[in-house]
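Omission of a single protein chain aside, the complex is shown with its protein chains in their original locations.
Let's turn to subunit A:
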Amino acid sequence: MDWFIEADSVGHKFALMFVAILLFVGIMGAILFGIDKLKRVPIWVVVAGFLGPTLIFVVFGLVYPGLNTIKLSLYDAKSKNFVGLDNYVTAFTQDQFQTVLRNTMLWVVLVPILATAIGLIYAVLVDRTRYESLAKTLIFLPMSISLVGASIIWKFVYEYKPNQGNIQQIGLANQILVWLGLEPYQFLLNQPWNTFFLIAVMIWIQAGFAMTVLSAAIKAIPDDITEAARLDGLHGVGMFRFITVPSIRPALVVVITTIAMGTLKVFDIVRTMTGGNFNTSVVAYEFYTQSFRAQQAGLGAALAVILFVLVIPIIVYNVRQLRLSEEIR
C-alpha cells in the first residue's frame, strides 16, 4: 500500500498519476459496460450508474462535512464540550474580529463595484475599435494568474525603501511618488489604507472577467435599439446611460454577484501580501488561521459558517433579479 500513498521520485509520481487515471477510467468503464450489456435493466440501475458516483462524491465531500462544520461551530476549541453560540458571540464582539468583519465588508462592496465599473467602461471604450481583441486580451490576462502570483506581482509594485542617501526605489508605486516629489509610502503597513491596496489587487484580477461578460452582453444589444436611440439624438454618455446600461442589466447583476461571491472567499491575497497582519485580515483568512494555526476548531468552524451565511443574501438577490428579468421579458 505504501507505494500508493508515498511518492517521492518524479517517475513514481507520474506512475501514480497514470495509475489513478486508469483506475478511475477502468471503474467507470466497467459500470457503464455493465449497464450497456445487461438487457432490460430497470431505469434506476441506469440512473445509479450515471449519477451514483457523483452523488456519493458530493454527499461525502460537501453535504456531510458542511453539516459537520455547523455542529463543530457549537463546540469548544477541542470539539469536546457544547458551548452553544459562544463562538459566534466571540466572532461578532471581540475587537480583533470586528476589524475582520469590517475589512470583509469593504472587500465585498468595493471589489464587485469597482471591477464591474472598470470592466464595463473598458468594454464600451474598446468595443468595435481597431485593437479590440488585443486590448481585451491585455485586461483579461490577469485571470490566468494565480492569486499568489498576482500578490507577488503587486507586492513588488508596492515595495518600499526608505528615502535616504543613495537608496533608489525598486517598487514602481513608490518610484512614482518620488518622481512626483513625495515621500515613499509603506503601502502594506500603514493602516487603514493598506486594506485598500490589497483590494486593488483583486479588482485588477476580476475586471477582466467583468469586461468579457459585459462585452458579450453589449454586442448582443439589438441594432434596432441603438439605431432608434441614435435617431432620437442620443450620443456618447447619453447612449451609455440610457441604452447600454439598461440593456445589459441582467448581465451586470450576474457579474456583480459572481465577483462578490468570489471576493468573499478570497484568502490567498491577504495571506501572501501581509499574512493578515496590520489589520488586513478577512473572514476567509481568519477562518484559516483560527482552524489551522491557533487550533481553535470551534471558532474556525463558526467563521466558516459565517462565510456561508454571508453568501446566501447574494445568491437570493441574484435569483430574484433573474426571475424579475424573466418576468419583464
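By our rule, a residue touches a chain if its C-beta (ideal position, glycine included) is under 8 Å from a C-beta of that chain, and two chains touch if they have at least 3 such contacts; residues count from 1.
Note that in this section contacts and distances are computed from a predicted model.
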From "Siroheme decarboxylase NirG subunit", "Carbohydrate ABC transporter permease", "CobW family GTP-binding protein" or "Cytochrome bc1 complex cytochrome c subunit", the hidden chain's UniProt protein name: "Carbohydrate ABC transporter permease"
Sole residue of A:L172, A:A294 or A:L324 that reaches the chain not shown, by the stated touch rule: A:L172
Of A:N87, A:T104 or A:S151, the one touching the omitted chain in the full complex: A:S151
Candidate in contact with the missing chain, chosen from A:V111, A:M202 or A:A217: A:A217
